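The complex is shown incomplete by one protein chain, all other protein chains being positioned as in the whole.
Chain naming follows the written order as A, B, C and D, and within any one chain the residues start at number 1.
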Amino acid sequence: MSFLSSYIHYIGCFSLILIGLYVVLVKPNLIKVIIGINLMGTGVNLFLVTVGYIHAGTAPIFSEAAQQPEGMVDPVPQALVLTAIVIGVAVLALALSLAIRVYDHYGTLDLRKIKALRW
Amino acid sequence: MSPQAILITAFAGAGLVFLAGKVHSHLRDFLAVLSSLALVGLIAWSHGQYGPDNEIVYVPDFLGMELALRLNPLAWFFAIYIAIINAASVVFSLSYMKGKEKLGFYYSMMLLVNAGMLGIVLSGDFLSFYIFWEIMSWSTYLLISYRRGPALHAGMKYIIMSLVGSCAMLVGILSLYAQFGTLQIAELGEAIAGSSSGYVLFILMAMGIAFGVKFAILPLHTWMPDAHSEAVSPFSAVLSGVLVRMGMYGFLLVMYSIVGLKTILNLGAGFFNFHYILSWLGAITIVIPTFIALLQNDAKKLLAWHGIGQGGYMILGMAFGTSLGVAGGIFHTINHGSYIALLFLVVGAVEYRTGGVRDLNRLGGLIQRMPVAFFGCLVGIMGLIGMPLTNGFVSKWFIYKTLITEGHPFLAFMAFVGTWGTILSVYKLLHNMFLGQLPEKYKEVRKAPISMQIPILFFCFVIFLFGVLPGIPLRAIQGIQDTMGFAPLQLTMWGLASGAGALNMLNICFAIVIAFAVVLLLMRLGAKPRRVPQEDSYAAGSSVPAGKYHHSVEFYNPLYQMISPYLKDRVDQFYYWAADKAQGVFELTRRIYTGYAGTYVLYIISFLALLIFLQLAWEIW
Amino acid sequence: MIVFQTFLVLVMIVAALAAARFGDLLDAVIACALVSLMASIIFYFLQAPDVAMAEASIGAGLTTAIFIFAINRSIRYEENEKTD
Amino acid sequence: MRRLISLLLLLIVALGIFLCFSGASFGAEGASRAGKLTEDKVNFGRRYASRGLEENKAGNIVASVVVNYRGFDTLGEVTVLFIAAVGLAAILHARREEATPSKAEPASLIVFTGCRFLFPLILLLGAYIFIHGHLTPGGGFQGGAVVASGFLLIYLGCRGRGLRSAGVAVAESLSGLAFLAVALVGLAVGGSFLLNFLPKGSAFALFSGGVIPLIYVAIGFKVGSELGGIIDNLSGEAR
Partner (left out) sequence: MVSPILLIAVPLGLAFAIPVLGLASKRVPRYVPVIAMLFNLVVSVSLLPHALKAPIVVRTAGWAPPYSIHLVAGPLGVLLSSLIALIGLLVAVYGIDYIREGAKVKYQILYILMLVGATGVVLTGDIFNLFVFFEVLCISSYALVAYRGDSTGVEAGAKYLIQGAIGSGLVLIGIGLVYGTFGTLTMADIAANVSSVGSFRLFVSLAFLITGFGVEAAIFPLNGWLPDAHSSAPSSISAILSGIAIKAGLYAIARVVYTVYGASSILPFLAVLGIVTLLIGEMCAFGQEDIKRLLAFSSIGQMGLILFALALASATGISGAVFLIVSHGLAKALLFLASGYMIYRTGSRDISSLNGIGKRMPIMSLCFTVGAFSLIGLPPFVGFASKFTIVRAVLGTGSTFFITLLAIGLIGTVIEGAYFLRIVQGFYFKPAPEDSPEQTEGKVPFSALVPVGLLAVLILTIGLFPGIVGRVLGPAADDLLDRTAYVQHVMGD
């Protein structure tokens, strides 16, 4: 149980990362690939937050002056993840707009068929 | 005159000519001739002004190195030789190039090549040597490509080999710098003295590849026939006369000025001695190209192959490291420059008047139409063969003499064989261009214009002058040899005064003049020849109607059939094969970029996995 | 508590696998949204309410909407040809 | 084949990652186990937690980190979103010119009215979230996203009532410039970019934390307008 409590989040986040990577590697569909990137991004965010987590910690928010900072989880990864989430959604939006344009031009989203540029 | 002034004149001339070409064509031509002649003047004037006054650091800090120029006997000798041949070619170009396109480019590149070569010989350190070497290389490349068509291919061949050479040279030079912390030629000589023979050999190899490519020593020669035959004729003269001989300058500089005579002679053991191998390479370079030349029907290709072959003599002389041999090598360099330039100019003149024909099977009988060109050709091939009274005789004499006194009968035999081949092939050149029947279409051919005749006659004069009075250039060569630590030769104005190898051109000259007079006398005494028009020819007593003339085609056909299977340029074929294979590999390599994004991501992940795997397996960090 | 979190993680992984598996892109996107939602809840349990809010509104909400727009303007089904 | 190779490679990566956790202590949890968490040096997140309140007088340490300590990141991040919005518009620009405006089915009256009713409430909620970012969970991003979801609602429920692009552009520009201006005033006043130069007030009050609420409001507007712009562009409403 203690193993689970220490590592379950790590297992979860790296599973997500690996599943995401696998999707990108194997699936030829552009939107599927973008889903893969999105999954990977979620996994990375989860990983970062987990890094800053302390067992039985409290959120890094003071609601009264008397609150003690000792048990608080690390706020920095959370700040980083906020940034990362926004960057992720930015990339995602751009990727999807590209996918729309690709579909306009090629009539397909199959990356194996979108090979005008090669060699 | 300081070397700096010479170089500034040279480079400024090249730039100004280009700009002048935008303004007016006469101004451009005038400036081109003026600056090339001015260079000859400047260099001639600076004769003898050697020593520390003329060692100039012109860039004190180029990436932490000093760039210096200097003038010494070796530099001066080569500089004047470069400048003269270039000036002659520029003068020759005036009418040869008239009406062609991009003349501003042509003249400025001509002068830039010239400037680059002058820079090479005047540079006092290897970095500026390399810089000027490269400037010369790329400007030459542009000039070779100037004629378009097959010239493009020739240019590519040239520049690729040249790049290989310069990469090797760069490695060699910088290895010297890494080893000794200086690139000053003067200081390197002392620094290198103590280093191991393996290192010296490495340096010689690295530099030797670069010089060998330029010099067209046998396995590295394949660019030369194409380039020489495809370049415009005045530039072919420069190319074959001087540019190729920059390799000679390089060899002299590295072998004798820097590494030093003693080290060179003791490099390697027994038969596998450095200068031994070099001389064998030289000998092979004499024989094979000369016989390939025999098979050529393109006048310029024929000359180009001779250019390679004659280079073998120079190597042969120079590699031995005896006073006589090196003197012969250097002397042969300038001699060869004079008559090969002459021959290229003659071919150029013929080409100019016949509308670009250089196929020997389609020419003939031009002797009366172009007498000056004929005379030039005659003198040129006399020099090439090495007939007495011409300078070629003297230098070849030196070289043979060296071979015999050093006891190398095989090498001497190969050199002789080379000379026979030369005689056969240049006779073909002379005959097929000027003797025999005149084809109908060349009836209207006129004499070469005066601006072509001047350089031709000038070179004829030089050939005879140095042939009769070899002391003039040999003095200068003596000066060079002094700086390299060779034992002095006993020179006279007429030749060599030392005991066994004495050579007195005065006597020979005298003998020849007498013989000539006797022959003339005999001919006068015999039946008077009756002059007939050239076209009026008879066979078996009846006149041959026009259109049924036998022109001299397929010279040496039986010989050709006999030897041609042995004389394929297998090296060239090998290079082509290798290039072909390499291109196949390149094409395969391109397939890495499949165009499928998933594959690219696969590469990324494999890279990551590889890094992790390496660490797991071998602990790379 | 830990059991609940483990359950969440497992649901998240299963949803991710489903997102990888579904041939209907719309289904895959919904699965993806589920992943985000689970992640958001996990963030909350990891004492990161800020991140949880951001993930819920951006990751689960907006992202899904954007995906659906894009699918709307291209095609809905993955072309099922054998990958090599 | 491809799957096999991919799985193999991912296995190696996974192995590598797995071995990462076998060694010394990792993360805040590890530091806490090793008993080093009280040292500021080990983990500077610690320092923010322990001193952040008095330094910035903002109850939400994350807000204080996002806007102040790591405000420069946030600037970059807002820029990224801006890039995405602009780039997306640029990429879809050509399409917009090609596309023929399609008449969408108007939504039913109930949905329409419901949306119009909900829209201001959603905006209000978003504004609340980003104004209170320094006190409670939430902030510029979350609030901005909520605002954007309001626009999404408008798009879904009230077809044909998109954003006015000029208005979006102005909002984007001005909020971004406001962020920069606040940061640059810090540079001018105290010699340090993003300096919290305003009086910080007392903690836990609405007007506390110095420039943090100001910047969060700017971020909120910027994120909201940019995400709104993205939705607007992607939804393909031809205008």
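The rule is short, and it goes like this: a residue touches a chain if its C-beta (ideal position, glycine included) is under 8 Å from a C-beta of that chain, and two chains touch if they have at least 3 such contacts.
What you are looking at is a predicted structure, and each value in this text was computed from that prediction instead of being measured.
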Contact list for the unshown chain, restricted to visible chains: A, B, D
Which of B:Trp45, B:Phe62 or B:Phe510 contacts the chain that the document leaves out: B:Phe62
Hidden partner chain, touching residue among B:Glu134, B:Glu187 or B:Glu406: B:Glu134
Of D:Leu10, D:Ala49 or D:Leu75, the one touching the omitted chain in the full complex: D:Leu75
Residues of subunit D (touch criterion as defined above) contacting the omitted chain: 16-17, 19-24, 26-28, 30-31, 42-48, 68-73, 75-77, 79-80, 82-84, 86-95, 166, 169-170, 172-174, 176-177, 180, 183-184, 186-187, 190, 192-196
Touch residues of subunit B, complete complex, unshown partner: 59, 61-64, 102, 105, 127, 130-131, 134-135, 137-138, 141-142, 145-146, 148, 151-152, 155-156, 159-160, 163-164, 167, 170-171, 174-175, 177-178, 583, 585-587, 589-590, 592-593, 595, 597, 599-601, 603-608, 611-612, 614-615, 620-621
Touching residues on subunit A - with respect to the absent chain: 17, 20-21, 24, 30, 33-34, 37, 40-41, 44, 47-48, 51-52, 74, 76-77, 80, 83-84, 87, 90-91, 94-95, 98-99, 101-102, 105-106, 111, 114, 116-117, 119
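In this section, only the chains that are shown with their structure count from here on.
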Distance between chain centroids, defined by C-alpha means - subunit B, subunit C (Å): 75
Subunit A and subunit C: spacing of chain centres that average the CA atoms, whole Å: 10
Overlap residues in subunit B, where contacts from two or more other chains coincide: 598, 602, 605
Residue numbers of subunit D (touch at least two other chains): 2-3, 6, 9-10, 13, 60, 62, 137, 139, 141, 227, 230, 234
Touching residues on subunit A, where the partner in the complex is subunit B: 21, 24-28, 33, 111-112, 114-119
Residue ranges of subunit A touching subunit D (in the complex, touch as defined): 6-7, 10, 14, 18, 21-22, 25-26, 50-55, 57, 59-65, 69-70, 72-80, 82-83, 85-87, 89-91, 93-94, 96-98, 100-101, 104
Subunit D residues within the subunit C interface of the complex: 1-3, 60, 62-63, 129, 137-139, 141-142, 145-146, 148-149, 152, 227, 230-231, 234-236
